[in-house]
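Every protein chain but one is kept in place in this view of the complex.
A and B label the chains in the order they appear, each numbered from 1.
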Amino acid sequence: MPAVQETIDQVRLIDVDQYKYGFETEVEMEKAPKGLSEDVIRFISGKKGEPEWMLQWRLDAYKRWLTMKEPNWARVSYDKIDYNDIYYYAAPKKNPAPKSLDEVDPEILKTYEKLGIPLREQEILAGVEPTNRVAVDAVFDSVSVATTFKAELAKAGVIFMPISEAIREYPDLVRQYLGSVVPVTDNFFATLNSAVFTDGSFVYIPPGVRCPMELSTYFRINEKNTGQFERTLIIADKGSYVSYLEGCTAPKRDENQLHAAVVELIALDDAEIKYSTVQNWYPGDAEGRGGIYNFVTKRGDCRGRNSVITWTQVETGSAITWKYPSCILRGDNSRGEFYSIAVSNGKQQVDSGTKMIHLGKNTTSRIISKGIAAGKSENTYRGLVSAHRKATGARNFTNCDSLLIGNQCGAHTVPYIESKNASAVFEHEATTSKISEDQMFYCQQRGLSEEEATALIVNGFVKDVLQQLPMEFAVEAQKLISISLEGSVG
Amino acid sequence: MLEIKNLVVQIEDKRILNGLNLTVNKGEVAAIMGPNGSGKSTLSYVIAGKEDYEILDGEILLDGQNLLEMEPDQRASAGVFLAFQYPLEIPGVASMTFLKAALNAQRKARGEEELTTPDFIKRVNAAAQQLEIPKDMLKRALNVGFSGGEKKRMEILQMALLQPSFCILDETDSGLDIDALRIVSEGVNALRSPDRAFLVITHYQRLLNHIVPDTVHVMHAGRIVKSGGKELALELEANGYADYRETEAA
Partner (left out) sequence: MADVTLMKTPAETALAQAFESAKTTLPGTGESRAQAFEQFNSRGLPHRRVEEFKYTDLRTLLREVAPFAGAPSADQARSALEGAKALKGVEALQVPFVNGHFVRDAVDFHGLPENVEIVPMAEALANGHDWLAHLSPVPWANDNPVYQLNTSFMADGVMIRIAGPVATPLHLRFVTAASSAVATATRVLVVVEEDASVTLLETHESTDGANHQPNDVVELIAGDRTNVQHVRVNAEGDKALALSTLAAKIGGDAIFNSINVVAGAATSRHQVFAVLNGENTNLRVNGATMLKGSQHGDSTLVVEHGAPHCESRELFKTVIDNEATGVFQGKIIVPHHAQKTDGRMMSAALLLEEGGSMNNKPELEIFADDVQCAHGATCGQLDEDLLFYLMARGLPKKDAESLLVQAFLGEALEFVENETAREALVETVESWLKARA
């Protein structure tokens, strides 16, 4: 089919010039000395004004990390990371802990403006329906530079602040939950993060409270040679509800930058957390130069009865994605959901999926994963569904579909399905295919161009997942997918 | 309007069209009848520009433009519409979304303004009402889970909306119940105009009772073997294709 050939040719030519967020911001930064050592960790902890227990926690993690090996089971390959060639802390020199927006470096404010992230509450309020308001925590390299709507949220009893602040202001809460879902020793990258995490968001929703607005964190890596190691901790107390969004971008650079985050979610009885991510880190250029290495540990603990955790992710960025947002279904009747779209192009490598660990009775989970591979990329779904002896009545439904665009990419499916309970019912289905030529012809017969037809069909392919995203995010995600497949998609 | 000269087409080394000649004039409704496998759908696909077919000889002109050099979407924008014998399902894409995308793509290709959403909805609703298509069907993914007859009606809805100048209906009557046949025929008749031509592929006279053709062509073994007026269809209904088969054998 010559038309498809054309698409493939175009996809091949894709240049990441399509990456709109590749600009750099000129701000003077203060950095920790390059490399990793106890001193650097003390430096970070000191900068954050942390209590002694926190420093100790970090140092323990660091000691542990030194004995660990980088995991190699994922289907990704990359040059060895030199962990001593990275800055673990970089913060704007001018007032790293601004009290209000007026104190924030205007260059940084401009950055967020350019990224389309509203930081001024007044501006957000003007012209926007109050129900659509989103509170934003903006993390710039290693520090949070602004958090909006804090006061209003506080009125509802919701705590939403940079985690570094929470460690100082709510040490008991943080201490109780930090590391309780992703233990310090969980894996190489999580342990590294535990030692050096710099900032991230902390959310606590008190019992019975429905968070009055969407919360979001916007991560930006700006500085060269820096890693970003953020840590997010969200606790939904009994009967509460929160929807949280995460977005990320980085400048275009020839070098690879490391992003190793940890996100922990805790849902107590009858609580619900929706966590949505639109991951758009710089993917590297067509030759595979540069781009973010994204090694992320995200895990939710449905600790209470009837609790619900939903992960929704749209992954279009990063040179390497290594990410398995998971749910531990501990509480009886709890539910875990995972909806994912992973688009890879150029030389991107994606190894992503989820784990649904059924421990409690009548726990249910649902996995919908859509992988789209184009260019010379590799796109792997890796997932685990397991039912333990006591997980009577557990249910899982998994559907993972892959679409290949072009003949130089790979799509792989590696599910692990383990049941130790006879009453558990697991269903898994997976398909790999390409866009059907007949569908293409049908669309073209109605006048759609090759690109338009591809876009339409791809959108149909990912629709089940897009529907899970909050409205504004869904539109953005749809655009992102189109841009990522630019050349094959109009 | 449409002129096909000595068209020779094969697929996977199998000759399907064998020097086919056919002319359809502006305003004309031409019917094609012929036994199963004689190449009717192939002809419609080749006119619309489906890949897979090897055109060994001949040409297809639409108002003097050489269709064979155009991509399927360009042909669509030039006015060719094919109501498929087997309409495709497109999961996840709402019929509405699809209709709008198609309509605006064609308008854009012709250098016309895109329609605003309210305008578009007005048009769709009008067409849907005429074809008695319930609105909630338009919200569902295109053709997914539609019954055979619903799919056919959706094809005619698209035709009504896109206002093409050359319409090919490939067995649009199959799968339609008696009422639907009437509704669809009325939809087609409403589109008949001096500027528009139709190529109606069918096996049955009953459709031609509703959509009365100006000319009837008999296709056999990849060729038009006989042409005539609407009475030819009645003759076929009575005698079948036996005569043509014998001709072939001789």
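Keep in mind that, in the parts below, contacts are C-beta pairs under 8 Å (C-beta built on N, C-alpha and C of every residue); 3 or more make two chains touch, one makes a residue touch a chain.
Because the structure is predicted, anything quoted here is derived from the model rather than measured.
Trainee: Can you list the shown chains that the hidden chain touches?
Mentor: Every shown chain touched by the left-out chain: A.
Trainee: Which listed residue, A:34, A:114, A:420 or A:479, touches the chain dropped from view?
Mentor: Considering the complete complex, A:420 is the one touching the chain left out.
Trainee: Among A:185, A:225 or A:432, which one is in touch with the chain left out?
Mentor: Considering the complete complex, A:432 is the one touching the chain left out.
Trainee: If the hidden chain were put back, which residues of chain A would touch it?
Mentor: Where chain A meets the chain not shown: residues 69, 72-73, 402, 404-434.
Please note the rule applied: only the chains that are shown with their structure count from here on.
Trainee: Could you work out how far the Cα centre of chain A sits from that of chain B, in whole Å?
Mentor: 48
Trainee: So in the complex, the part of chain A that touches chain B is made up of which residues?
Mentor: 1-3, 436-439, 441-450, 452-453, 456-457, 459-464
Trainee: In their shared complex, at which residues does chain B touch chain A?
Mentor: 48-52, 71-73, 75-77, 80-82, 84, 87-88, 90-93, 97-98, 101-103, 105-106, 109, 141, 158, 162
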